[in-house]
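With one protein chain held back, the other chains of the complex are shown just where they sit.
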Amino acid sequence: MDTIDLFDNSVNDGEEFEEELTAAEVLQKMEDSWLNEKHSPELLESKMEIVECMMEQVNTMEENLSRLKKGDMRIPVHRMELQRIKFMVNSYLRLRLEKIQSNIFHYTKSDDDNPSRLTQEEADFALNYKENLTEHFNSLALRHIPGVWESTKVVPSTPAPNLCRAVFVSVREDVPGVDIKDDAGKGRDDTIQLMKGSQHMVKYDAISHLVDEGSVQLL
Amino acid sequence: MFGEKGLELVKEAARTHHSLIPFNEDVVRQTLEETRALWDANRTEVAETSAIGASITLRHAAIERNKRCLLAYLNHRVEKLRTMRWQFGAVLPEEMKMNLCEPELEFFNKYNKALASYMRAVGTDLTNDNAPPKSLYIEVRVKQDHGEIETADGEVVLLKKGTQHHLPRDLCEQLVMQGVLEHVVS
Amino acid sequence: METFKSSYCPNYFSIEDILATQERVPVEVETDLKNLGFLDQGADNMDLARGTKLELPYWCVEGLNKSDQSRSYLMVDIPKTFKEMFREIMSADPLVVDLHKMGPYYYEFGRHLIKLSQTEGEAIGESISRTFMSRFREILDSSQNSADTDSLKVTSKMDMLERMLYKEGQKTKQGMDAWLTRKTGLISTSAMVAMHRKRKANFD
Partner (left out) sequence: MDPGEIEFLAEKESIEIVPNFTHGVMHLIQGDVGPFRPGLPVSVPLWLAVNLRQRQRCRLVRPEWLAVDRLEEVRDQEKEEAFFTEMPTSNIFVVANLILDVATVDIEKADEVRTMLKDIWDIRQAKLRKSVDDFIQGGFLHSKLNHLQLIELNNVRPLLPHAFDQINRLNLATAGARRSTQSSNSSKSFLTNSLSY
């Protein structure tokens, strides 16, 4: 059996990417996306192309492994790596679902200024979940009392991501002059320099625009 | 004083963290009745006086308050139901089901379905791989009889209470979380 | 499911916020209020007379107050635990004050009061955030040093928000201990399942 051919893992289908990435590079991107999603208070741009690419790799590898003879030393090694990747992929998808469910009325309202970051599958799930929840509220409470209940009009509002939350970031590329606004009006407004390699604690909304472009990584 | 029944529901929710006690049908009904009475009183008064005075304003606030308490109570339980889907699996123990009212069961089943179709669409079982893997095999002790399971290699293992096994981690993870097996340090 | 928990921030469904807005506010009735005599539980009148002093849940006061700018039904007073005298005690010795007794939703109720009181709102705000900041170190230290069994004693003087932080600190510590003693990879029974089994066992 020719191991080189069997386990060749360059990513052939690189159409979604501007440049061709190696499997290792995609894996690194998966890890970055996972950590960003884990620590960002809001749902980030979906990285489904990375997830799909990773799952394809996993599936191909699993097929290859099934063709190896029992007792082959490579089996446990590759299986271990596959489990690591599956954990990361699943955790990433779970995090997104959890955010959607916890802030269901926020993520299902149509908003022209803020295009949805939900994938088609997530949008389907969200709609289904919202209908299920609304129907539940109706059948046990709202239907039995007069008046209307609108999720967008209640005070205080239904759950939404808290964008002023403090986050830890590690700087990947120099970003000079990031403004930190003091919303409490105590005159603490500041401009900070984010230098490559440095780490900071800062309010998410001050750096949220830098997360997706990759100049900062959430920790 | 009105608003007290709704508050009772909220206090009940505040007391229960990792369990779901029976749906409080009685107090929910009383809260709904009070809300309806407040509404009727307001409608009558508006018809009589055609002005919005303090009593109407206060009743209005109480109606909104009751709604909030009711929905917060329902929502608190919905969050528990969601957690239960991830922790117990798609099928709930009978004793758990007894604590749910009919619409809650319905919510649970619909949630189950929605989740299943999402997982089908993305092509992965999200209830698996919950923690970073440390090893392919783990040592487990059986906490309750579970019948036979088959490993990927086709080996059949009988999970009999009190016995100990060395099994693939991905095969046991859910059974450990569901309390059928106990992960022991070898 | 994933442990995705954001910092406490009240929303429509918050159990904590509903309880915090249930705390009572002293008010004086500014104009005769028809049919609201029942609010004054000591008296037996149909109407609530001008000048009556009573305590109402925060949500009632807020509801009555924001209805109409041109009419004011109530004059809002500040509960004594947020008045200047208490604020002075608080700034003199923030660590010994029993906030649970004064609360138990001391900060959150205080934060709501800020909105209600035109004259003292700012002073209340300054006071409670200073109190929170001074007591933070204690929460940080105690949550990482005390054993689980001490929790009740350690948290007895903490308000809801502080207890929340304390619990988070304890959870962090348990995770770190598990890491140090090489138990990181151990899979455990889910919380709700464990609770269910415990109950069942007790029942059997």
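Read from first to last, the chains carry the letters A, B and C; within each, the first residue is number 1.
Criterion: contacts are C-beta pairs under 8 Å (C-beta built on N, C-alpha and C of every residue); 3 or more make two chains touch, one makes a residue touch a chain.
This one's a predicted model, so the numbers in the text were calculated from it and none came from an experiment.
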What are the shown chains that the omitted chain is in contact with?
-> A, B, C
Contact partner of the left-out chain, one of A:K109, A:R172 or A:K203 = A:K203
On chain C, what residues meet the omitted chain?
-> 3, 5, 7-9, 66-69, 107, 110-111, 114-115, 117-119, 121-122, 124-126, 128-129, 132-134, 136-137, 139-141, 143-144, 161, 165, 168-169, 172, 175-176, 178-180, 182, 184-185
Provide the residue numbers of chain A that touch the chain removed from this figure.
-> 3-4, 7-9, 22-24, 27, 31, 35, 38-39, 57, 61, 73-74, 76-78, 80-81, 84-85, 87, 162, 164-168, 180, 182-186, 188, 190, 192, 198-203, 219
Tell me, which residues in chain B touch the chain that this view leaves out?
-> 39, 42-43, 46, 52, 56-57, 60, 131-132, 134-135
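Criterion: only the chains that are shown with their structure count from here on.
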Rounded to the nearest Å, the gap separating the Cα centres of chain B and chain C is 25
Whole-angstrom distance, CA centroid of chain A to CA centroid of chain C, is 33
Going through chain A residue by residue, note those that touch at least 2 other chains and give them in order.
-> 91, 94, 97, 154
Interface hub residues of chain C, defined as touching at least two other chains = 1, 12-14
Provide the residue numbers of chain B that touch chain A in the complex, in ascending order.
-> 28, 32, 35-36, 39, 63, 66-68, 70-71, 74, 78, 82, 101, 103-104, 106-107, 110-111, 114-115, 117-118, 121-126, 128-133, 135-136, 153, 169-170
Name, in rising order, each residue of chain C that touches chain B in their complex.
-> 1, 12-16, 18-19, 22, 33-36, 38-39, 41, 57, 59-60, 62-64, 67-68, 73, 183-197, 199-200
Touching residues (chain side chain A, partner chain C) in the complex | 38, 41, 91, 94-95, 97-99, 102, 154-162, 165
